[in-house]
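The complex appears here without one of its protein chains, the remainder shown in place.
Naming follows writing order (A and B), and every chain is counted from residue 1.
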Amino acid sequence: MGKYQQKTIIIGGGILFALLLIMAQFKMIDLYVQSVIMFIGVNIIFATSLSIVNGYMGEFSCGHAGFMAVGAYVSSLMSVMLFTPDKATGLSVLPPSMSIYLFPVIIIIGGVVAGIAGLLVAIPSFKTRDDYLAIITIAVNFIIVTALNNMEVVGGSRGYMGMKKVIYGMEGIIKFPYMLFWVITFTIFAIFLIRRFITSTYGKGIIAIKQDEVAAEIMSVDTNHMKLVAFMFSSGLAGISGGLFAHVIGYVNPGSFSILKSTEGLVMVYLGGMGSLSGSVISAILFTILLEILRPLQILKWVIIPLMLILVMQFRPEGLMGDKELSDFFPKLKKYFKFK
Amino acid sequence: MSLLKITDLTQRFGGLTAVSDLQVDLEEGGLYGLIGPNGAGKTTIFNMVSGFYTPTEGTIDFDGTVINGKKPHSVTALGIGRTFQNIRLWHDMTVLDNIRLSQHYHLGYSVFEPFIRTKNYYSNEKRIEDKSMELLGVFNLQDIAQEFPKNLPYGIQRRVEIARALAANPKLLLLDEPAAGLSSADVVDLIDHIRWIHDNFDITIWMIEHQMEVIMNLCKYIKVIDFGKTIAEGTPDEIQKNPQVIKAYLGDEEEMYA
Partner (left out) sequence: MLTTLLQNIINALQWGSFYSMIALGYCLVYGVLRLINFAHGDIFMVAAYIGFVFVGFLLKFISGSGMSGWLVLAITLPVTMFFTSLLGVFIERVAYRPLREKGAHRLYVVITALMVGLVLENGNLAIFGASSRKFPEIIDKVVYTFGGLHITNLKILVIVAAVVTFIFLQTVVNRSKIGMAMRAISYDKFGIPLMGIPVNKVVVFTFIIGSSLAAIAGILFGMSYPVLDPYMGMIIGWKAFIAAVVGGIGDIKGAFLGGFMLGFIEILIVSFFSSNLKDLIAFSILLIILVIKPTGFFGVAKSTKI
């Protein structure tokens, strides 16, 4: 890819991003549109993170929302505990001004803890795969959600809130659309990391596992190690998306990370196409927008969307993109961005 | 000097003894053959040597290291490469990537470097790519580097698979029925090809093959097994005359007429 084109895309993207932030800053885009953009970002991170395991590595992990929950709760707890004034003293543990700098750190810590939780799935995956692994991940999802339901510290089934206050605190110091900024930044960061991973000889080890695990192991790929890394990486990113999700909404409860959320993730990955990063991104965008457009239909939304997906599957049984990237359909894009 | 020394190797699956009391001693630089009727346990032996099965009993000593119980990827890293009966390339990955990935054991960079992309990362990726292209060049496959194996003819796939096995710098190359599925013209090519690999890569080769033409032309020393047991070994001439081998291949006359 040409150096100039690469620069063009970085500068162009930067300008767009800045414009968006300025418009948000001066209330030129209304809050609803902002929140939709943020949900798209969260869903892109969630879908692409799942595509590492389900798309590239070809395992069938069904309980990804569990890791999202871990990230959401860990980062929410941290931000609320650190930056909310104590009732008695009126002081928070750390001065609220620090929250501006520490916010991304907190989100990343949430991701790291979720990544460690990913071991729960990674270790059983050494011995088993396919549908057995699907069951293990479903069980992990149930375990995480019911554990949260039973933890009074985080509000049990009522959920946990207070994150909005932290964000308002940040905005009170310097007015800035923080959440919009961080969601987009983390989205770009996540795509960037996944692409770097998957284009390296090291990361391609997981594609080798998908295509022929036995051959991979015998041809010197340490499959256990690769699975461990892939699961931790994937659940870590899911944790980051969870942390962002929690702070965008300002409220989390275990119910929002049920198996239904995992299903949404699966839909986005397989709709996009197994092993296509741009496919996951596109389907995350389409899916989120679709959810918003159909919102007035209320419960019927959840009849129409699955029906549409069933229909899509009939016409494109390998997902929208199959294992192709955008650049395979529009070769000119290769000049601007290296997809594979 | 002995490169691979197998002593008292036994493999049982439940009640079935697939391989029993096998003794093998391969000298460095030799070209060895392993033959036997279908289901005799030949591939099982290869699977144990490449670490895919853990032997029930016995030891496999490779170049001074006991390798039984080691995982396949570390066995490969020690210097044993192999191919498969039914070609097992990664069919949806380019030929170049296939070659690249079998150097996974020696990438030369840490887990984090693909993300950070250090100088060290780029130089090692370059090294891997150069080496892969060089290897493809040696095999005269450079023109198909960007093709997918699934689109290639069977004979070429075989060659890619052998190239892939060689990419990991093996000292010992295990070929599991390299001539299976090839036309007779291709088989003649293959014989030359294997001899050429043996001479050029300074490598020890141990092969399983059903086509006697290949085995008798190439191998200096052949081992014959049946029902997991060694029934004969020796030079091609000795094997051809051995009554027990003839019996194993053609069946017992008395049984046939009984």
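Brief remarks follow.
Here is the rule we go by: contacts are C-beta pairs under 8 Å (C-beta built on N, C-alpha and C of every residue); 3 or more make two chains touch, one makes a residue touch a chain.
These figures come from a predicted structure and were not determined experimentally.
Across B:K42, B:R88, B:H104 or B:K223, the residue that sits in touch with the chain not pictured is B:R88. Here the missing chain is touched by one residue of A:L21, A:I116 or A:I138, and it is A:I138. In the complete assembly, the contact with the undisplayed chain comes from A:I259, out of A:I167, A:I198, A:I259 or A:L326. Touch with the hidden chain on the side of subunit A covers residues 54, 60, 123-124, 127-128, 131-132, 134-136, 138-140, 142-143, 146-147, 149-150, 214, 259, 263, 266-267, 270, 274, 299-300, 302-303, 305-307, 309-310, 313-314, 317-319.
By our rule, only the chains that are shown with their structure count from here on.
Measuring from the averaged C-alpha position of subunit A to that of subunit B gives a distance of 43 Å.
Residues 50-52, 71-74, 76-77, 82, 84, 88-93, 97, 100-105, 107, 109, 111, 114-115, 117, 121, 125, 128, 164-165, 168 of subunit B are the ones that touch subunit A when the two sit in their complex.
Within the complex formed with subunit B, the subunit A residues making contact are 193, 196-197, 200-205, 207-208, 211-212, 214-224, 229, 323.
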